[in-house]
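See below for the structure under consideration.
Note that one protein chain of the assembly has been removed; the remaining protein chains are unaltered in position.
Per-chain residue numbering starts at 1, and chain names A, B, C and D are given in the order in which the chains are listed.
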Amino acid sequence: MHAAPAGESSGARPRSPAPARSGTQSDRRTERVLGALAAGVLGLIALMTITVFAKAWPSFSHNGLTGWFQSGGDVDQQLREMLTSGTQGGHPTYHLRAWPLLWGTILTTGLAVLIGIVFSTFAAIFIVEFAPAPVRRVIEPIVRLLGGVPSVVYGLIGILAIAPWVNHHLLSESRKSSVEYLVQLAGSNLSTATLILTVMITPIMVAIVSSSLAAVPGPWTEGSAALGVNRWRTIWRISLRTARPAIIAAAVLATARALGEAIMLSMVSGGRGFAANPIDGITFLFEPVRPLAATIVQNSEALSAPSLGRTLYAMAAVLMVSAALLSLAGWAAKQPLKRYGIRA
Amino acid sequence: AARALLVDGSTSVFPLATQLAAAYHKAFPKLAKPKIGQGQSDAGINDVASGRVDIADVSRDPIQGVDPHGLIFTKIAQDGICLITNSANPISNLSTQQVQAIFTGQTRDWSDIPGSKVSGPIDLFDRDGASGTQDAFQNIFLGQDLKVSPSATAETSNGLVQNAVRSTPNAIGFVSFAFTEGVNAVPYQGIPCTLRNAKSGQYQGVRNFWMVTKGAPKAAASKFLKWVTSSHNKVARRIIASNWIAIH
Amino acid sequence: MPPPVRRIAIDRPPRVLPPSANGAGATAAGSPNPRRRLARPPVSDVIERMRIESVSLAYGARWVVREVTLPVRRGEVLALIGASGSGKTTLLRSLNRLTEITAGATRAGRITLDGEEIERLEVNELRRRVTMVFQQPNPFPMSIFENVAYALREENHGIGLGRARRRRSRRELEPDVVDALVRAGLYDEVAADLDHPALRLSGGQQQRLCIARALAARPEVLLLDEPCSALDPLSTATIEELIVGLRESVAIVIVTHNLQQAQRVADHVAFMHLGELVEYGSSEQVFDNPRRERTREYVSGAFG
Amino acid sequence: MPPPVRRIAIDRPPRVLPPSANGAGATAAGSPNPRRRLARPPVSDVIERMRIESVSLAYGARWVVREVTLPVRRGEVLALIGASGSGKTTLLRSLNRLTEITAGATRAGRITLDGEEIERLEVNELRRRVTMVFQQPNPFPMSIFENVAYALREENHGIGLGRARRRRSRRELEPDVVDALVRAGLYDEVAADLDHPALRLSGGQQQRLCIARALAARPEVLLLDEPCSALDPLSTATIEELIVGLRESVAIVIVTHNLQQAQRVADHVAFMHLGELVEYGSSEQVFDNPRRERTREYVSGAFG
Partner (left out) sequence: MATRATPLTAPGGAPLAGRPRDSIAAWPLADRLGYLTCWAAGIALCLVTAAIVLFMLVKGISYLRPSLLVQSPQGSLDQSKAGGFLDPIVGTLLLTALGTALAAPVGVALAAWLSEYARPAWLARTVESGVEMIAGVPSVVLAIFGLLVFSQGFLSFLSQTSAGGSVFGKSFFAAGGMMSLLALPLIVSSTREALAQIPAHVREASYALGKTRATTIWRVLLPSVRPNIASGVTLGMGRIIGDTAIVVVLLGATLQTEGAGGAPLLSTLRGTGSTLTSYVYTNSPTGEGNAPQKAYAAAFVLLMLVVGLNAIVTRLSNGPRATNAERSPLRRGLRAVRTPWTR
């Protein structure tokens, strides 16, 4: 379209300029040190992963990956047999059908995170956009405080305050007897666990989301306001869009936290390796579950028992893998946003 | 300086062990002071087997094939296990058959139990598989072949069972002596579940507390164990007798 | 040969005089005197839309605009000039109540749109009718298309109980979007890639995109705060033509530091100093024989 | 009466002609012709510091600057003009190898500082000698003092090397900081509150702070990318004088869209179009009788 530039032939290929000396000694040293540090941490993590998987191997190999994740039989029974297996010189048994535990993990984590994300996104919007200054000034440190409350304390509140209440007010005789032959309903159950878990992970999410909502560039929101788009729509279409990477990050962190939460859940989840069944309608919410992490803690006494120990490591391995996949998923979810200039 | 005498293991034995250790150190300030950690029975067994600690407190009987070889179990005391029900349901007695029927899930309703003040489904509270108390309960009350009904709620500690039973009218469960406050300790085979009866040997539901060493106890460890188990050691006797059953 | 240029708009060379901008060429070429007014299409009728009556504005306790009275008419362009900090932006922002967003900003005096006090109007309704383009280009982090469609999509969430929020399909929106882009003189540059991120455009293109965004809402009054300060002469030319062309249908207020620009586009000029309206009059009068001393000083020391 | 204004720098009313800016007033007042060059102190000698030899720059596979050859001399101001996207900024950034931090940017051709190829120089050393001021004012989130002191502090600590070099105390730094602020014409405005956060300053002040920051490092070449496009006439005036004053000691390259500005400050002007250097010559020559048609078109349509 325009006349060929003079001597363009010489400019044909990017002649990469003479080997440029980039950065001073100190700078390159810094990069190396930091890089080494990162590698070190990674190494440690890798070592841990390998250890766990090595220990976990027999469990997987005996049941086969498919078998391991299937359902079948009473998982608690299977665990007990492992504990005493090898007694009287018999071979240790590894038979396990872990689906109920997985299902428990999925239920508690999934529900808690779903509720948590919605709730904390709205709460964050409230804190950043609508809350009167004094309220904000009070609530912000308190949210942090909540983030710092140990899970044991939540567990304590759970078993001493919430579980009994649920047991008295929400569980009728009829409901109990309806599933009597399958499982026994008690104050600590799926809904209690989910509730407390949600309360536990919310602060982290609120903190992260609101901080990034607060960082939405003023010109964007103003620009939207200047077009006569009301405050809510502006938040909805501009602020939330900009904050999405943070929301994702928050979700990842929270999910990971929920996956790994053990103590509290072992206190209030009902402690039965039972696959709560949605078909039971409302009752479903009051059926006991026991997520993987809680199972590990509850049986950690038996880590020395050969087969049970290996099995527990296998559960740990599963948790690790899912956490890793989780972070990958989060990363992938952020990619499309980058190209529109939303920095993640 | 003398190396520490590291003790680790069962939380159930922990209170006893700490008191013994304190007294022991008072008696022989020169000797290595026992340092009591608390984890779990099997963690303790692991530690002692790997030589990480010198003595492990264990609240369950040895299991062949599970326990590493070459461990020496020394019985130091006995603890009792009580059946407990909600205080709204002060049952006067349970026979072995009744207990087995209830815990295996054959009997599912209180109305089938003579003397119960409540009706409706029985809420069973079990302990998780790895617990020493559960192991003891299994051996003492059920015997090898019976199993606790799978529908039972498994709690992770005496305290949780106590707590659950306290807050559930229809509940029944089992705990060590120390956890009968606020609930109804059910007499077993007509014998009230009390420390006295257990000491006198009438009450059957007792289990053993062990201290485990790798091979025969060595220098510091053996001194401590001798002191604990020697039959003419007033101090130790008194401490044990305060809440447990002395056996020497 | 340099490798072939990928022809997506971000890469596309900016418009050069022939052929696309010969409009600009015509007004510009051979006329060494930058003060010459742009060739302006005759305006059928001049109607007063907004009226600013002895308006004062304060941040906290500090009055930065004092007792300003001005008419805003459709059919002519009103230029606000004055040194930095003289309150131009503040005054401009008060016209669609953007000042209310700023904490601690207070207003006294009347501002009316078609005789109705603006605080009687629903604020978003008002801002939809009186839109603003800022000094810094601020495209949203979306595709070019979405940026322009934004106002359109949102506008049917107008007043009224939850009017069914039927999302208008892209097909429906396309004509309006394209039209807006054309009017902002951006279309030929970005036609090929409406789905590219707006933030990848060059500064000038971004600013024109913002203007397109504002036009898409079909406002009745258009407020421009130094729209060209970051642009090169050619983009500026495009936008100035656009402004002059628009004044037929839209009442326009433009804040500028560039006196030549004010002279080229404005029919009336208001000179502000330290928050006071020093002089208001027709462009010729203010520039060629200002009544007040201050004004003369300012317009003569023609920096910019 | 409006309540008294709290007199801290943040909301101190910006400088207006009397009293503070009578410097600007002087050059401005009574000079109706904006093209007039600024009164320029005689320069002892003009020395070439940098040389750009047939430099081409590409982003990815796309050449945005082609075969440009230019001298950069101390004792005179070189202005780069040209339409948006013509590669001015890119060229400017390549002078202190800032292009290297842009992913996919490649360079061909030679750039020398005092005859030495800039690749041979240690990059931070180079950038300390050839500093740059950007289009948007971007002070760091520190106090005003710290902003300037930052450039002064020699220490370039990484890990290991640590803060081996003793950090100069505030007392030691004060004179240089003040000096830099004075040279940037900012001192009298901020003297009272050197410890206030720099981000509280007005746009013009911020930009001058950035210049002060750049000057503090005592650079040999100063690159300015549209330093005034965000500023008002008075701040602009101050900065232009500053530039003209500096050219004695520092070689200056300025990118601008504002032709009047180019004429006021520049000794030599380079006109770029679509990445090519169309014309290079003395300011008078380029503006009054350009050799190339393109140039004529551009400078005659004196928009902006």
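Here, contacts are C-beta pairs under 8 Å (C-beta built on N, C-alpha and C of every residue); 3 or more make two chains touch, one makes a residue touch a chain.
This one's a predicted model, so the numbers in the text were calculated from it and none came from an experiment.
J.: What chains on display are touched by the one that is not shown?
T.: Its contacts among the visible chains are A, B, C, D.
J.: From the list C:123, C:173 or C:299, which touches the chain that is not on show?
T.: Final answer for the missing-chain contact: C:123.
J.: Touching the left-out chain: which of A:70, A:178, A:211 or A:277?
T.: From the options A:70, A:178, A:211 or A:277, the contact with the absent chain belongs to A:211.
J.: May I ask which residue of A:144, A:168 or A:339 touches the chain that does not appear here?
T.: From the options A:144, A:168 or A:339, the contact with the absent chain belongs to A:144.
J.: With respect to the chain omitted from the figure, which of A:98, A:227 or A:252 is a touching residue?
T.: For the chain that is not drawn, the touching residue is A:252.
J.: Touching the hidden chain in the full complex, which residues of chain B are there? Just list them.
T.: Answer for chain B: residues 1, 3-6, 8, 11-12, 14-19, 21-22, 32, 35-39, 43, 50-54, 156-160, 162-163, 178-179, 214, 218-221, 242-243 touch the chain left out.
J.: Which chain A residues would touch the chain omitted from the figure, given the whole complex?
T.: That gives, for chain A, the contact residues 23-24, 26-27, 30-31, 34-35, 37-39, 41-42, 44-46, 48-49, 51-52, 119-120, 122-123, 125-131, 133, 135-137, 139-153, 155-157, 159-161, 199, 202, 204, 206-208, 210-212, 214-218, 230-233, 236, 245-246, 249, 252-253, 255-257, 259-263, 267, 292-293, 296-297, 300, 303, 316, 319-320, 322-324, 326-328, 330-331, 343-344.
J.: Which chain D residues would touch the chain omitted from the figure, given the whole complex?
T.: Chain D touches the missing chain through residues 1-3, 6, 96, 98, 101, 124-129, 131-134, 136, 138, 140-143, 146, 150-151, 155-159, 195-197, 199-200, 210, 213-214, 217.
Note that only the chains that are shown with their structure count from here on.
J.: Quick one: point me to the chain whose Cα centre is farthest from that of chain D.
T.: Taking each chain's C-alpha mean as its centre, the farthest from chain D is B.
J.: Between chain B and chain D, what's the gap in Å when you average each chain's C-alpha atoms?
T.: 82
J.: Averaged over CA atoms, how far is the centre of chain A from the centre of chain B? Could you give it in whole Å?
T.: So the centre of chain A lies 37 Å away from the centre of chain B.
J.: Please work out the Cα centroid separation of chain A and chain D, and write it as a whole number of Å.
T.: 50
J.: Note the residues in chain D that touch 2 or more other chains, in rising order.
T.: 61, 63, 66, 274
J.: Note the residues in chain A that touch 2 or more other chains, in rising order.
T.: Where chain A meets two or more other chains at a single residue, that happens at 2, 5, 8, 11.
J.: Show me the residue ranges of chain A that touch chain C in the complex, using the header's touch definition.
T.: Listed in rising order, the residues of chain A that touch chain C are 1-2, 4-5, 8-9, 11-12, 217, 219-220, 222-230, 233, 237-238, 241-242, 339-342.
J.: Which residues of chain A touch chain B once you look at their complex with the stated criterion?
T.: These residues of chain A touch chain B: 74, 76-77, 79-80, 83-84, 86-90, 159-160, 163-164, 167-168, 173, 176-177, 180-184, 186-188, 266-267, 270-272, 288, 297-306, 308.
J.: For a test of understanding, state which residues of chain C touch chain A in their complex under the given definition.
T.: 1-3, 13, 96, 98, 101, 124-129, 131-134, 136, 138, 140-143, 150-151, 154-155, 157, 197-200, 210, 213-214, 217
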